[in-house]
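Note that this complex is displayed minus one protein chain, with the remaining chains in position.
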Amino acid sequence: MIELLTSILAITLRAGTSLIYATVGEIYTERSGILNLGLEGMMLMGAVTAFAVAYHTGSLVLALVVALLVGAAMATIHAFLTVTMRANQVVSGLSLTLFGSGLASFLGQRLGPGGQQLMGLIGPKFTQLEIPVLSRIPVLGALFDQDILTYLVYALVPLAWFYLYKTRPGLNLRAVGENPQTADAMGINVTRVRYLYTICGGMLVSLGGAHLSLAYTPGWAENITGGRGWIVIALVIFAMWNPARAVLGAVLFGGINAVQFRLQAAGTHISAAFLNMLPYLATIVVLIVMTWWEALSKRIGAPAALGKGYMREEK
Amino acid sequence: MNQSAAPLLQMRDITKRFPGVLANDHVSLELYPGEVLALLGENGAGKSTLMNVLVGLYRPDEGEIVVRGRKVEIHSPRDAAALGIGMVHQNFMLVETMTVAENIILGMPDLPFKPDMEAITARIRELSARYNLEVDPAAYIWQLSVGEQQRVEILKLIYRGAEILILDEPTAVLTPQEAEELRRVIQLMTAEGKAAIFITHKMEEVMAFSQRVMVLARGRVVAEKRTAETSPQELAQLMVGREVLFRLEKRACQPGAVVLEVRDLTAENDKGLPALRGITLQIHAGEILGIAGVAGNGQRELAEAITGLRKATGGSVHIGPHDVTNQPPLRAIQAGVSHIPEDRMGMGAVGNMAVADNLAMKGYRQSPLGTGGVLRYPRILEFARRMIETFRIATPSPQTRVKFLSGGNLQKTILAREITACGGLLVAVHPTRGLDVGATEAVRKLLLEQRDQGAAVLLISEDLEELLAISDRIAVMFEGQIMGIVPAEQATVEALGLMMAGVRS
Partner (left out) sequence: MRIVFEKRQTISNTAVVLVPVVSFIISLFLGGIILLASGVNPFVTYAAMARGAFGSWQVFTETLVKAIPLMLTGLGVSIAFRMQFWNIGAEGQLTLGGVAAAWVALFWSGFLPDWALLPVVLLVGMAAGALLAGVPAALKAYLKVDETLTTLMLNYVAILFSQSLYYGAWRDPQGYGFPGTALFPTAAWLPRIAGRAHLGLVFALIAAALLWFILKYTRWGFELRIIGENKTASRYLGINIGRNIVLALLLSGALSGLAGACEVTGIARRLQQGLSIGYGYTAIIVAWMAQLNPWAVIFVALLMAALLVGGDQVQMMMGLPAAMSLVLQGLLLFPMLAGALFTEYRLRIVRSTPQLQEARQ
């Protein structure tokens, strides 16, 4: 039994890491009022570029750096279109997904040795680093037997939470997403804030993709993300735009995946389909409850200005 | 108030032009430490413009500003704040999902990376106690009442060291008790040497809050008085400018059956406060009932309740034999109501659609414009051409999108549609606001024509001149109630002004 729980926890954390990176990233983007639906494309691009770089240079660090840059570049496109050119955020994000997925596929077939494909190749990956003593704790020991990126997540989440709620720039960010007119009137540069956090958010999303190809399912395969980019959108809502809660959702998703395998192996009757659908249905329910319960939605809800462009009134 | 000391603030010969309008015409103002100065005037008189210049949202074309004896240039709200000048706007600049404390420090220069919230909270409590601005620094804005939110706005200014506070229509959103509390708060502040400027168009506010009052009209200073030495009546007269000089040719009123019957109507405004507190009135066919009153006393809510756009919390509205209380707008339309709304582009017209389309938006449900679910374009165009000619709407073509029309022509389009579709009751809300002289005259003539043809007209207007000129009877609204209804021939500006200030006739 303890074995079972430990292994479930371990798999959950591994599965959840990439989701947490991406969710925290998108939380920051959406907190500035920008909706980025291009996550699937960005995660794929992060995965493919990270693996390609790792394969050719042998350096995992370089691979991560490139993934960050790629995420930043793609997010910049989105930011430019939505903030400066005031384009429709939904359509811009979707085209980013389309473009990113296509490009990732394209690169996956060209970035291998000699211009061949990357699929099926074995490259460097992040291995698990066991922390002595702590990793022997029953069940919770699984927390201490993970790869570096997961350990970084342990630090990322509290830092992200602290930054958002306890610092001055975090305060400004929240103001921009809730009420850009007020933020503007109080002297905050709304444009700069939106660019900054869309790009930073994009970098984290891409990093989430890199975790997939460098640690979770090492290597490159078409559709390695399996729709995670869309799940992250749901997770952001689930987390109610709070980085600390991001863990909850990621764990839920990762957990469902893990549990599902075990349950099927154990021959229980809960339909796999239902379990898979659960997160999406849950998100809809959360949305309904939140919208309906106005008080709740005012306190912990979507940043009020999410999805709406902002241009200062000309006088 | 210490007038022997040097003035805290001087604005000299401030002039500000906008395309087509001279908002401020060589306006001069002085503010002494410890005093409250009221800026009184109708909408469009130039009060807000003047104050926006002071806080750095506008740059004056001419004139200068002197603060504490030094000439200054104010380019932005930050500059103003650095000089100790701050403004509480009518629409609060608050982030609802953040706490009071967070809102107060938002955007402050020199805020450290990690603000010391404990120290900040302590300081807020200190200021709170000193000025009687009770509010919990840890509360979220959405939890606060409007009055409490206003306190936060004022605390924001004080926290940042404001010595000169500008308040824009502050009691518009307050209950009488809250207004009294505000008065005491301001007293505490002025006792310390701070000064306040009050923008208002309510006479009673002037009398209660200020020591001096400046009346603005059409961009100019019309009068400057000590509050103790004037009265609401005098102020009302100064605001309007003069006794009515002319009345339009008007046939005698021949009222017919009762078309609109409102009984004990109660309703709330958008903020959940009572806006209508038992309105009872009737309008007969063939008469114009004007509703006078300072903006914000429930006129808008009255029009919306009658046309089905707002829920009534009590009472009833009957149009002819139909009970339209709390029915959807379609019901009122079917009962014969036409509505010329206050918000022309936002409600009365669809900017991106053609003039012809907009003209058809009432009649499309029936023949000849729409038969069997299908629109007949040749007929719609023909109808449009007729309307354009009859109402003299200046437009390049019937297909031009309405958003490119001038204000006056947009209003004419709306009028054309509503008048043609009118089945007995016409509700017109500020129909000539912002229009030039020609368009204004045209609109007034059209309203009179409708009345002569037997329609009942409810005219809501801030322009006393207009009301006196074309109404048959005038009702005055004050704080959601009717103060009195007088036949227009017997009404005077003074009597109306008194009622507008809350004195029952």
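Residue numbering begins at 1 within each chain, and the chains themselves are lettered A and B in the order written.
In the analysis below, a contact is a pair of C-beta atoms (placed from the backbone, for glycine too) under 8 Å apart; a residue touches a chain by one contact, two chains touch by 3 or more.
Everything quoted here is computed from the prediction, not taken from an experiment.
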Candidates A:94, A:139 or A:244 - the one touching the absent chain: A:94
Among B:23, B:124, B:319 or B:333, which residue is in contact with the omitted chain in the full complex? B:333
Just to verify: which one of A:58, A:102 or A:120 makes contact with the chain not shown? A:102
Where the unshown chain meets chain A, residue by residue: 35, 37, 41, 77, 80-81, 85-88, 90-92, 94-106, 108-110, 115, 227, 230, 233-234, 237, 271-273, 276-277, 280-281, 283-284, 287-288, 291-292, 302, 307, 311, 314-315
Touching the missing chain, which residues of chain B? 57-59, 61, 307, 309, 328-330, 332-334, 339, 341, 343, 346-353, 357, 361-362, 364-365, 370, 373-375, 377, 401, 404
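The criterion applied here is as follows: only the chains that are shown with their structure count from here on.
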Per the C-alpha means, the centres of chain A and chain B lie apart by a whole-Å value of 47
Complex contacts: residues of chain A adjacent to chain B: 166-169, 171-172, 174-175, 178-179, 181-183, 185-188, 295, 298-299, 301, 304, 315
State the interface residues of chain B toward chain A in the complex, per the touch definition above. 57-58, 76-78, 93-98, 102, 105-107, 109, 111-115, 117, 140, 142
